[in-house]
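All protein chains but one are shown at their positions in the complex.
In order of appearance the chains are A and B, and numbering begins at 1 in each one.
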Amino acid sequence: MQSTARAFTANARQALDDAKLQVALARFPEGFPVKRRLAVERLPEFEALRDDAKEIKDHVLAHLDYYLERFEAKVAERGGQVHWCSDAEEARTLLVKLCRDAGATTITKAKSMIGEEIGVNDCLEEAGFKPVETDLGEYIIQLRHEPPSHIIAPAVHLSKDQVAEAFRAAHKDLPDDRPLNEPQEMLDEARAVLRRAFLSSSVGITGANMLVAETGSIVLVTNEGNADLTQTIPPVQIVIASIEKIVPTLEDAATVLRVLARSATGQDLSVYTTFTTGPRRSGDLDGPQHFHVILLDNGRTRMLGGEFREMLRCIRCGACINHCPVYGAIGGHAYGWVYSGPMGAVLIPNLIGVDEAKDLPNASTLCGRCEEVCPMRIPLPRLLRKLRDQQFEAGQVPPLFRYGLRWWARLARWPALYRLATGAGVATLGRLGRRKGRFRKMPFAGGWTNARDLPAPQGRTFQQWWSAEKGVRQ
Amino acid sequence: MISGRERTLSAIRDALGRGALGPDEKAKLERRLRYPRANVVPARGQCDSREGLVATFIAEAERVNATVERLCSGDDIAPAVADFLRAHNLPQRVRVAGDAVFKDVRWSDAGGLEAEAGPAAADDSASVTGAYAGIAETGTLMLLSGPDSPTLLNFLPPNHIIVLPEGSVVGTYEDAWHRLRAEVGTGIAMPRVITWITGPSRTADIEQTLLLGAHGPRRLHVLLVDGATSAA
Partner (left out) sequence: MKVALFVTCLVDLIRPSVGMAAVKLLRDAGCEVVVPAAQTCCGQPAVNSGDRADAVAIAKRVIDAFSSFSHVVVPSGSCAGTIKVHYPELFQDDPVMARRARDLADRTFELTTFLADVLKVGAIAGRFDAEAAYHDSCSGLRELGIREQPRALLAGIAGLELQELKGAATCCGFGGLFCVKYPDISEKMVDAKVDDILASGADAVLGGDLGCLMNIAGRLSRRGVPMNVRHVAEVLADMTADVPPVGGREARGSA
């Protein structure tokens, strides 16, 4: 997918002015975060489970080569085929080849973030296939030709009117005068349309929430059941997974599952959790004849060897996004690529380059809510600071801030000079601001005063008062 | 030409600052896989009494919009299915899995109920399947695929009735894995598809409004059969 992360500031402004988006975002605080809190309160072991989940993933990352080879061997044992790709281009080429070999026309897809990363739909369309997203939210945004605005709720930015509009434009074979006012009517329509796609599909493409090394299983989690229809009906199944999705055992998968849905939607467990191992067996009445797993690096080994390894623990639950006040203000599209919120602000620069996404690490107050709720205990604010360190070192900080900071830092290192410089300023501002107690405008402070008054200084510094006070007391 | 496989594996090893693992290290990891150990297990699913487990299972399943009906014996299965269909104004016709639990069920005795075995057809309105286990901790049903239990039965029809012997209720996910390892195995004998179902299908993708019956069943009805032991 083409990134617009360079235009973050403009994207954000547009998002703030988008009334419909703001209505959708206003629902957030009362939604996922509340549900997560209730789910966590109901499970006293939640914090201990987070520790275990983190430990599992750290262990896997330290032995990633072993577990991947082991996973591959198990998939092969069960009649499946594992392919290894280093980057998006390789993965796309392979995917198109596999679909051609399958003689595909309609291809059903279950929402996959790695699929978004490499732009699966665009590449399949270009190759002449008809990819159909089957997760309701993902289907809606596919019709609207836009990227997901949230990793677990891709169409969360839309109103039902916008959904209805997209359905009317796409489902031309249905009567124009059909009622399409309530979400239930839209769901019924999508269910019927997608049911036809499922039944005519020749390839099913899914991601994977986890890969189990012990058994060679892929784990898929959905609430709708679309992943199961995607991976059961067509004769060919292709799983695309990034290499960090491995867990060692079924027990380890259970631990991750216990924190995944609770962190994501506040459910104890998603409705469907499916462990799939290889293609259809003899005697089976359904299931694909061919089972492919594409293991994709796409930047992960680079992160593994650097300062951002901890980000590879991410299980894509979206808790950091749901609790991020910046996301809450501007939504997901402003981030300009596949991911958003704090995890996006760390991942996007790592995957497409800090140059392409200069604003993302900076557009955070570092309030720490993300780290507090991350089930895998990823220190997101610390990772954002690391990105800022890199940017400063590379000279990517705007001159005004760079010199301003340097000037302030110099002053801060020379207390006497600092007191001299600040004392005079404070006295002047204090005098000017005494009557009202605040300023509505201030040169060079437009960033502050465009939206807020600036409380006026009280007129002398604490240090001045303290010197006087000390004199009195001595 | 270096294969993608070698490229990825060597990139991983470079990133980790080491070569391929030695035999000792590999043996350690192999042991971790061969003798899987449980991590923290929530107390919620751990209960000494069967009645306690069953009560937790029912409460948790109902929390996620499943309905649960307790039956005294296998003889009540067919009438209960007929009643369920009637209550929801559905045709007296079901697609039935070939699980052992249905061996002695005489479907036609329940009024005009028609039961047909085999994979689900697109227009089936209800399916009846067994389950390998019920997991009390989250009210989850664990279903295994096989020649008698095609996976689509669990997903295509909008109404899914699951028959679960009370003896098949276990406490936790770990208990379920333990039973599977002991009875079926997780090696080559492991079923192709293991599905955990926790309530009926749902979505909240339009304006965060919760709706049941997205792609999978709109209704999930569990018939919990007393006295019966495990179906396996």
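To be clear about the criterion, contacts are C-beta pairs under 8 Å (C-beta built on N, C-alpha and C of every residue); 3 or more make two chains touch, one makes a residue touch a chain.
Note that the structure is a prediction, hence the values are computed from the model and not measured.
Participant: Just list which of the chains on display the missing one touches.
Facilitator: Output: missing chain touches A.
Participant: In the complete assembly, which of A:16, A:62, A:76 or A:174 touches the absent chain?
Facilitator: A:16
Participant: Looking at A:128, A:353 or A:437, which makes contact with the chain not pictured?
Facilitator: Residue touching the chain left out of view: A:437.
Participant: Applying the definition given at the start, please give the residues of subunit A touching the unseen chain.
Facilitator: Residues of subunit A in contact with the hidden chain: 9, 12-13, 16, 29, 325-326, 328-330, 359, 362-369, 371-372, 382, 385, 387-393, 397, 401, 405-406, 408-409, 411-413, 415, 418, 422, 425-426, 434-438, 440, 445-448, 450-458, 460-466, 469.
By our rule, only the chains that are shown with their structure count from here on.
Participant: State, to the nearest whole Å, the distance from the C-alpha centre of subunit A to the C-alpha centre of subunit B.
Facilitator: Whole-Å distance between the two chain centres: 30.
Participant: Give every residue of subunit B touching subunit A within the complex, in rising order.
Facilitator: 3-5, 7-9, 11-17, 20-21, 25-26, 29, 32-33, 36-44, 60, 64, 118-119, 122, 137-138, 140, 145-147, 150-152, 154-156, 173-174, 177, 186, 188, 190-209, 211, 213-217
Participant: So in the complex, the part of subunit A that touches subunit B is made up of which residues?
Facilitator: 24, 27, 31, 43-45, 48-49, 51-52, 56, 62-70, 72, 77-78, 83-86, 90, 134-137, 140, 153-156, 158-160, 163, 183-184, 186-187, 191, 194-195, 198-199, 213-215, 217, 223-226, 228-229, 232-233, 243, 248-252, 254-255, 257-258, 265, 267-281, 283-287, 295, 297, 301-302, 304-306
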